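A single protein chain has been omitted; all remaining protein chains appear in their positions.
Right after this comes chain A.
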Amino acid sequence: MNIEKIRQDFPLLNSKNGHKPIVYLDNACQSLRPQAVIEAVQRYYEQTPACAGRSMHRLANEVSRQVDEARQTVAKFLHANRKEEIIFTRNTTEAINLVANALDWKPGDVVLLTDKEHNSNLIPWQMLARRFGVCLKFVPSNPDNTFNLSAYQQALQGGVRLVAMGFTSNLDGVSIPAEEVVRLAHKHGAQVLLDAAQTAPHQRLDVRRLDADWVAFSGHKMLAPSGIGVLYGKYRLLEAMQPFLVGGDTVASSTYEDCQFLPPPEKFEAGLQNYAGIIGLAAAIRYLQQIGLEAIEKHEIALNQYLSEALKSVPGLQIIGPADARLRGGIVSFFIPGVDHHRIALMLDQMAGIAVRSGQHCVHSWFNARDIPGSVRASLYFYNTQEETRQLVDALIKIRKVL
């Protein structure tokens, strides 16, 4: 992987942020976009800014073809059985909400989560608990924040309707043993939804091997435009599910009294779709596949190992999650007791042009339960360099001397 060459594809990495070159370490929130994706989006608006699947003119046909192609690209990216298993959403949150609102719930149905879910994979289920009396159960993590398999097995014993878990945590980068999780869930008659927002951009995803029932992820964390996400679902499940958002282009026909829904994926894609986003997502996937997700994962882990080791020289700094950086993917979430995390992030930006995330990263429940005010999160991607992580550490050492 030629990082210097790759970096040339990202306009922001070649420009200056004020007087300092930007060090972008907030990839868990949103990645940068390569020129190829920008151009794909621009091409849509310049050459084919039309509706897919409705009109019959040449522009519409071209968009329909590109959307279909994009769906095929995503399906291949996930190793799905068929492209109809791919539903385009706005983002992961909408994808999870779709499942939460499309399934039939009965009071007492159990949804099993981990204790460090992103709000996107927590609040929709909390709403179900309020509306239908669905019961939420949480699998406590090990003391080092890794997945506690035995606690999970125990939790499954009581009868679970759905296991909804973050594949890779945006808090600490730890991935759950997804294959095992799915196998055990199915063994106990539970369905599985994986929030793969932090997985899809960094690891190879094979939904057939995983055998997950639903997988949700966002485009904006994996080089694609913002406002585009994906829900993968097994076709038979999608067919049986009622649509969540309904309206234009979800039905084959309607009378004043009734309607006839289209088969998946159309029945879940109500209204005019984000065609530029869909086309941009396909371009992003093609770009990622060119580099290779295995190479990406390897690079990020190597960077994380270097960074985690270097961070030991910052007095008082504590990393959230396991000590072994290989288990934390591309995420290093840390805090310094007594020092405000926002202040650290702002100072990093001001003094060195380093962009990191600070706060509770939409995992308020985990922080509140532990009475930790928040953390600073540096999240790496394949275009980040060792030099950039060195800059982060040097800046933190300076900040520590002052604060």
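Here are some notes:
Going forward, contacts are C-beta pairs under 8 Å (C-beta built on N, C-alpha and C of every residue); 3 or more make two chains touch, one makes a residue touch a chain; residues count from 1.
The rule is simple: contacts and distances are computed from a predicted model.
Not every chain of the complex appears here, and the one that does not is recorded in UniProt as "DSBA-like thioredoxin domain-containing protein", selected from "Carbon-monoxide dehydrogenase medium subunit", "DSBA-like thioredoxin domain-containing protein", "Zinc ABC transporter permease" or "Phenylacetate-CoA oxygenase subunit PaaI". Here one chain is not drawn; of A:56, A:323 or A:402, the residue touching it is A:402. Shown as candidates are A:115, A:211, A:249 or A:340; the residue that touches the absent chain is A:340. When the omitted chain is restored, the residue from A:23, A:52, A:348 or A:392 that touches it is A:348.
Residues of chain A in touch with the missing chain: 340, 342-352, 398-399, 401-403.
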